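I'd like to ask you about the structure that follows.
A protein chain is absent from this complex, but the other protein chains hold their places.
Chain nomenclature is as follows: A and B, assigned in order of appearance, with residue numbering initiated at 1 for each chain independently.
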Amino acid sequence: MRHVLLAVLLAAAAALAAAFVTNDFYLRILFNICIYLLCASGMNVLLGFAGQKSLGQAGLFAAGAYGVALLTTSWDLGPWLALLLATGIAAACGVLIAAPSLRVRGPSLAMVTLAFGIVVEKLVTEASDIFGGAMGIYAIKPLTLNGDPLTMQQWVWLGILLCLGLHLLLRNLLTGRFGRAFLSLQADEIAAAAVGVSVHRYKVLAFVIAATTCGLAGALVAQQNQYINSDFITFNLSIFILLLVLFGGAGSLAGPVLGAVTLTLLSALLARWSWIEHFVQGALLLFALYAMPKGLAGVLAGLRRSGTSTAPRKAAEPDLQARLPTRPDDASPVAPLLTAQGVSKSYGGVRPARDIAALLTRGHIHALIGPNGAGKSTFINILSGVVRPDDGDIRFRDTPLGRISPHAICGLGVARTFQNLRLFRELSVQDNVLLGQHARMRNGFLASLLGLPASRREEAAARKRVTEILRFLGLSELAQQTAGSLPYGLQRRVELARALATEPYLLLLDEPAAGLNPQETAELGELLLRIREQGVTILLVEHHMDLVMAISDHVIVLDYGEKIAEGTPAQVQADARVTAAYLGVEEAPEAALELSLAGKP
Amino acid sequence: MLATYLQALVSGLAIGGIYALIALSFSITFTTTKTLNFAQGEFIGVGAFLGVTILYALSASGDAGSFAALSPAASGGFSYPVAAAVVGAVLGTLGILLFLAAIRPFAGKPGMSWVMSTIGFGIILQSLGLAVWGPAPVNMPSPFGDDVMRLGGAGVRPQEIVVLTVAVLLMVALDLVMRRTRMGKAMRAVAYSPQVAALMGINVTLVMAGAFALSSALAGIGGVLVAPVASASLFMGMGIALKAFSGAIMGGLDNPRGCIFGGFALGLLEAGVALWQAQWREIAIFALIILVLAIRPNGLFGARTLDKV
Partner (left out) sequence: MTGTFDFGSYRTGRRALGKAALGSLLASPALLGRKAWAQEVIKLGFNGDLSASPSAQSGRAAVVGIQAALEDLEKEGGVLGRRLSLTIRDDLSQPPKSIQNMSDLIDNEKVAAVLGPTNSGNALAWRHIPNQKRIPVMGCIGSATDITKPVRTGADNYMFRVGSVDRTQVVSLMAYAKKNPRTGKIGFLTETTGYGQGGLKDLQEVAEAQGLTAVASEKFNVNDTDMTSQLAKLRSAGVETALVWAQGTPIGQLMRSMDKIGYFPIVLTSWAADNLSFINASGPQLAEKPIFLRTVSEDRTPHQQAFFDRIRPRLDADSAFSFAVHGYDGTMLLARAMQQAGSTDGASVRAALEDLRGTLQGYAKTYERPFSKTEHEALTAADQRWTCWRNGKLAAFSDDVVAGLQPGDFKG
């Protein structure tokens, strides 16, 4: 609430200042600050939260500006309606730019967005019959109040109002379920999907938000100036919008404000030495990132937080009274939870899964073992939707999983952890686990954006459940710590907490004991048994045979992508084929398994 | 009509040669460091101006005309190759500077901050260039004169043949270097895995700096090559670099030969679209890039990268 109050006070102060300023130049600078703040706020969602670098925002600015220009001139619509529609057009263009961006990453993503910006820039330049080219479009209708065009002062007030509104809305959105989901995309798309975040939907949403605010800014510029031409739309503008966010502080709510205010003022101050201005912009791009990777907002936050106490580095004793949140399962307890038939996968000549069949029983701990390269991880990846099988039939609670995407599989009640830890390292432990709750929360976009009571209720409920899970695992003390800063063993446990937060029926664990010391491994065993008691079925891939043999109800052995044995631990230990698979010769199973254990890194 | 197509083919090959050369320069740094220089366009422009300055300095004694309008004599003899070599060396050094200032602090970290830092480096470089040379374009004479030669009805200038020949020679030479020499093998080792390369006793930082030196030198030489065709300007590089980048992405950034193919393909495509409607060229090309990437995210010849889970 302090944040809201501060924002409202700031906006009110700016509006009041504008009321007393008679110099139009200062008003224009205020207006420019508002324009750039609008651009930066949306861009911050895309860049700072979802982590997508777009070098083509000028194209979306153009969509808004030319939208309003054409709607008010060629179509003769009213200025307010045109503003609304133009913003919508920009949003639609956001979908357009997002669609190809979904499949590409890194430099190729930069290229796609860059190319989009250039195509728009060239389009408004070359298609001069429609867009007026460099001669531009005149007589764009300005916004009116009671029939009179807005005065410069009124433009500033409108700008401030829009910025304040946008800021508060985005704050609602970004401090809850949606903000966390965007952040998870930036950190790790595969892990995001595994906790139930629809990567595609959230990427498109981030692009659309950035497009909407940029389009709104473009439309306002065109209407205020009553003229737009293709020289407004340049690569420089795209870069400047990026710089606003990076300099102000990407991923911080205050960042865009700081960036827009500082850079607009800087540009106005340097106007008389404009060639320096260009230079300064370059220097900021080069060195600001280096000197302050989190922008001005990061520097300020650093000043405030300079004296934090040392945080605990150890887990507390798990709270044995704590209960995991679970979903009711109305199916018969004897019906299998998951059945797999003839599952196969090949990469060229390598075939990590050949005709595998498996049956997982409710309330059991199943273990999947086998030598290196046996296809264990592949099988987990297939079950969790990360890898699509070439062939085979998998049914989970009678639902076929064949073509379902990872986030939807998570939604059905399959959770997983990863062999090589995929935590959202920059986020706090609590946020990591809250992300696990993502698919279980029901508040939609509008409810979150507007901060409706429903969304607050969902958030509060999720936090309560997360607190319970943290207690269950003994992580309560560490809730506010950055996940990446924890010792390895605790990171493993946080990942487990995150998976449990999705309230799964089936928990897939890919080598949960890898890298743990013997004591931690023993604790893990205890924990897994407690989780089973809560009614969660577990399938674990593991090389620590002591652990497997101690807690498993059922063991499946893979070798070269084929199932070579299954049964109770004792049955498997006695199986000659298993011994052969592990050592290549007939030997005592125990010795073989121990040898394989020693070979693990 | 045939002459028109032939003309387009010749034009496309000449400009495609430059695109391919610059595309290759992108590939060189990308394969070794997973980063590339978004200011390559400014490097091209600075290379061209530096070339003009060197030619001017070399010919200061004779009647070489003014800086902005060097007489053809200024490029005669060994002046032009010397200028190209010096530009290559200077820009190579600049490339190392770029690596140290804009790449090394960010390479390997998430978030691609190097995109912004190299753009910033380019803006600074362009500002300096504008302060020294001014914004007006200047002329660079071709070493083999400027008379149009006829090739089956199509007109070709000697410099266009120089561009194509030198570009192809450089690319073949680099291909051999990458495949045959110790240095090339070291670069490929770093490209495969910097950690493993370091364990094998390869100085990874040195190899990466070398990649940027080489890439920047190519950009500078590219500038010297096109300047006689396009006249040297600090703004000329942007368009070339963008299309070369597109060519590289289309061919697959991690595949040098794919990049060369992509560069030539783009040059020919550009000339082809111009036959239809010249002003829609850029729109057609960049729309195509978006389409290609949407269908094949790693380019036509790029290796499919698999996320290890």
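Keep this in mind: a contact is a pair of C-beta atoms (placed from the backbone, for glycine too) under 8 Å apart; a residue touches a chain by one contact, two chains touch by 3 or more.
Keep in mind that what you see is a predicted model, and the values were worked out from it rather than measured.
A.B. asks: Check the options B:S75, B:S113 or B:N139 and report the residue that touches the missing chain.
C.D. replies: B:N139
A.B. asks: Considering the whole complex, which of A:T73, A:T234 or A:S344 touches the chain not shown?
C.D. replies: Candidates A:T73, A:T234 or A:S344; residue touching the omitted chain: A:T234.
A.B. asks: In terms of residues, what is the contact footprint of the unshown chain on chain A?
C.D. replies: Residues touching the hidden chain, for chain A, are 23-26, 28-29, 32, 125-126, 128, 133-136, 138, 221, 225-227, 229-232, 234, 236, 267-268, 271-275, 277-278.
A.B. asks: Pick out the residues on chain B that sit against the missing chain.
C.D. replies: 3-4, 7-8, 11, 15, 56, 66-69, 130-131, 134-139, 146, 148, 154-157, 226, 229-231, 233, 235-236, 239, 271, 274-275, 278-279, 281-282
In this text, only the chains that are shown with their structure count from here on.
A.B. asks: From the C-alpha centre of chain A to that of chain B, how far is it in Å?
C.D. replies: Each chain reduced to its C-alpha mean, chain A and chain B end up 36 Å apart.
A.B. asks: Within their complex, state which residues of chain B touch chain A.
C.D. replies: 30, 34, 36, 38, 101-102, 105-106, 111-113, 115-117, 119-128, 130-131, 238, 242, 245-246, 249, 253, 279-280, 282-283, 286-287, 289-291, 293-294, 297-299, 307-309
A.B. asks: Would you mind writing out the residues of chain A in touch with chain B in their complex?
C.D. replies: Listed in rising order, the residues are 51, 53, 55, 99-100, 103-108, 110-112, 114-116, 118-119, 122-123, 126, 190, 235, 239, 242-243, 246, 275, 278-279, 281-287, 289-290, 293, 377, 381, 386-387, 418-420.
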